[in-house]
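Note sheet for the following structure.
Only one protein chain is missing from this complex, and each of the others stays in its spot.
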Amino acid sequence: MKWRLFFSGAVALATTLGMSATIPSEAAARHHVAVAYPKFPKYTKHVTITWWSWVSSANALVKAFEKAYPTIKVIHRQIPGSEYTKLTTVLKAGSGAPDDVQIEYQMMPQYVNTGDLVNLAQYDQQYMKWYPKWVQNQVTFGGKLFAMPEDVAPLGLLYNPSYFAKYHLSVPQTWAQFAADAAKVHKANPKAYLSYFAPNDGGWITGLLWQAGAQPFLQMSNGAWKIDFTSPAAEQVMNFWGNLIKKGYVKVSNDFTPQWNHEVGSGLYGAFPAAAWSPKYQLQPALPKKYTPWKAAYIPQWKAGAHDDGNWGGSTTAVTNQTKHPRAAALFAAWINLSEQGLSIGNNIGGYFTASTDSPHVAAFTAPVPVLGGQRANLIFEKESPWVNTSFEWSPWTLYVYSEMQVEFTKAASGKESWNQALANIQQNVSQFARTQGYQVVQ
Amino acid sequence: MRKGRLVPYTMLAPFFILFLGFFVYPFFYAFYLSMYATRMGANQFVGLNNYLIALTDSEFWHSITTVLYFGVLQAVSVLLVGLILALFLDSSLVKGKAFFRLVYFLPYAVPGVIAALMWGFLYSPQLDPLLRVFSLFDAGKPVNVLSSSSLLYSIVNIVTWEWAGYNMTLYFAALTALPIELYEAAKIDGCNEWRLAVLIKVPLLRPMILFTSILSIIGSMQLFNEPFILSNLTAVPPNYTPNLYIYNMAFSYGNLNYSAALSFLLAFVTFVASMLFLYFTSGEQRREKRAARKQRKAMRQLGTEKVGIQS
Partner (left out) sequence: MSANVGVNQLQRRNHSRTNVGRKAGTTIITIVMIFVAAYFLLPLVWLLISTTKTGSELFNTPMLALPKHIGLFANLKLVSTYHGGYFWRWYLNSAIYATVTSVLSTVICSLAGYALAKYRFRARQFVFGMILASLLVPAAALTVPTFLMVKFLGLMNTYAGVIVPGLATAFGVYFLSIYIGEAMPTEFMDSGRVDGAGEWQIFWRIAIPVLRPGMVTYLLISFIGSWNNFFLPLLILNSSALYPLPLGLDVWSTYLTQAGAGVPPYAQIVTGSFLSILPMVVLFPFLRKYIASGMITGGIKM
């Protein structure tokens, strides 16, 4: 039953997208690699742990965990939007940090470097085999394990089929087609925009750069950092968007703002590059009560027929060194991300693409996504997941880098400087900042 | 009475201990911190290196120019609105003064955070009526007053709303304290209300205007709450103002030492800005002093040194 449902869903999806029907069998093939779910140890001490997280499945996860481990009480706290500022503050304060905390991959190096996270190797190393190698790499530093991956977030394209029908567009396979579509829409209706560019969102832009093969940060074997924001790949991506903005085909709009929500909700845009969690966390909150469903598709490619992708966000569960119960906290981090129940809740209520792609798939993995008209979107992202360039590295200054990107790209988007200049400025300022922090930098 | 000698010290003690602990000590400790750098978890003395880096930190100086520009706009709007309102209220032309005085001063009772939230909502694109008023100015296109190009002006408006009445109250209080004889004299000279305001009242308010200008310079340099709150409603660069940059440097990027250096530098820039302002606005007094010096010199030459010094 489960299988049939999954299969028919995938076929329906493939038909919608006009793709060959080979996807389901490939996806199915991956399932057989899977081993059984991990077994978790007993825990009988009575303890209370706190957990900071913004996933919408938090309460459900806590409930399920407390049922499995009645002696551990978990207090969940929804963290304010400026999470990392709050987290850094309480870590510096020496008190007030939670036991478990949701941290995105790009922030791992900063907290690892300041020594604020617990090495989980002795508790959780045995669970690592359920994760693909590159995801393991994102939480492993110097042979130590600093977090349990929750979800990964390959980029895809979210689009509105009714909008596409209105302007007679087909889903763009390449960025060149995306640009041509944007021009077509704007010429047909000067008030309409196929998409937007969000200069405030360093994470999103980094995902786009990642897809194109840019590698802004590379740590050498001697510990020095090679910082490279002015690579041809980076310039290609930024000038691509820059040209669309200059011609007026794409609107400049800061995402995750009420203004952006309003624009998406009122149907201004037909498509945007987004991550696996976007349908639940980005699109759905922006849409009004009555909406025409959107769909997920593969991310457009720079080269026709290529399979390259980047990642935007994706989180882990880490344990801070202020914890008094590292074993319970580590157990919680593993259980919510790898147990059958945890995965089920994460995929379904959580609406994210769980990172343990080597686990057996829970039914919820292929659950239809309401905001996408019932599309089983995880199948798209699952297909894209191996396309992600896994040699990409994060620096220990991500928040500063994102601030820089926001400042410089906002300037470029308003025509105050060229996009290459913006990249050069980022290159210079980030290099200087890295040196202030005591790191060695090579260009 | 010998016992009584200690009394002023005892009275001063609670204040002085707290003042030392939470002002003097932090001030010097900030300087101490700023001379160090944390390199891979180890504290290292770097002398003035953090300051040298800060001097070429374009983010920092960009934030400084932002608040300087903001300060000019804000001074013009807050102080000028406050001054004009005070002059209106002090003139004999207005009825219902008590009501206006209260209404204008009312925002003082509203926390800055709430003021920013209220205005942020009023600016938000979903609330069409207010934006339609703005759209008159931009060819029918809805204007996003929270966009990066108009953000600064939106903040000026919030700050004007918050502080114009406060300044009005200060000016008004100063005006009511002026001696009435001046007005009588002016009336005899045939001054009308306008001339009275411009020629008599404003010059007499000079010390108060200078005082509020200094407050306003210090306030602008420290701008934090409004952009911080608006960042929940729109995109505000984390380095928008010096104070935001200092805050993020310490608590987002985690660099306490550099943050301390930046805050010291900000204090210095603020101090210099205040001093320069005082210097340029006290031109008249300087001329007077120079004249006095000349006079003294002349008198000395005449052999009446003592008189000269006393004058």
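Lettered A and B in written order, each chain numbered from 1.
Going forward, a contact is a pair of C-beta atoms (placed from the backbone, for glycine too) under 8 Å apart; a residue touches a chain by one contact, two chains touch by 3 or more.
All values derive from a computational prediction rather than experimental measurement.
For the chain missing from the display, the contacting residue among B:Ala37, B:Val78, B:Ile155 or B:Ile246 is B:Ile246, taking the whole complex into account. Contact with the chain that does not appear here is found for just one residue of B:Ala30, B:Leu68, B:Leu152 or B:Ile200, B:Ala30. Touching the missing chain, out of A:Pro232, A:Gly248 or A:Pro285, is residue A:Pro285.
Think of the hidden chain as still there; on chain B it touches residues 4-5, 7-9, 11-12, 14-16, 18-19, 21-27, 29-30, 33, 81, 85, 88, 91-96, 99-115, 117-122, 126-130, 161, 165-166, 169-170, 172-174, 176-180, 183-184, 187, 193, 207-208, 211-212, 214, 218, 221-222, 224-225, 228-229, 232-233, 242-243, 246-247, 250-251, 256, 259-260, 263-264, 266-267, 270-271, 274. Taking the complete complex into account, residues 54-56, 77-78, 80-82, 86, 89-90, 92-96, 256-258, 261, 277, 280-282, 285 of chain A touch the chain not shown.
Following the convention adopted for this analysis, only the chains that are shown with their structure count from here on.
Here chain A touches chain B in the complex through residues 81-82, 84-85, 88-89, 92, 110, 113-115, 199-200, 254, 257-259, 262, 397, 399-400, 403-404, 406-407, 410, 414, 425, 429, 432-433, 435-438, going by the rule given at the top. Contact residues of chain B toward chain A in the complex are 37-41, 44, 50, 53, 56-59, 62, 124-126, 144, 146-149, 232-235, 237-239, 248, 250-256, 258.
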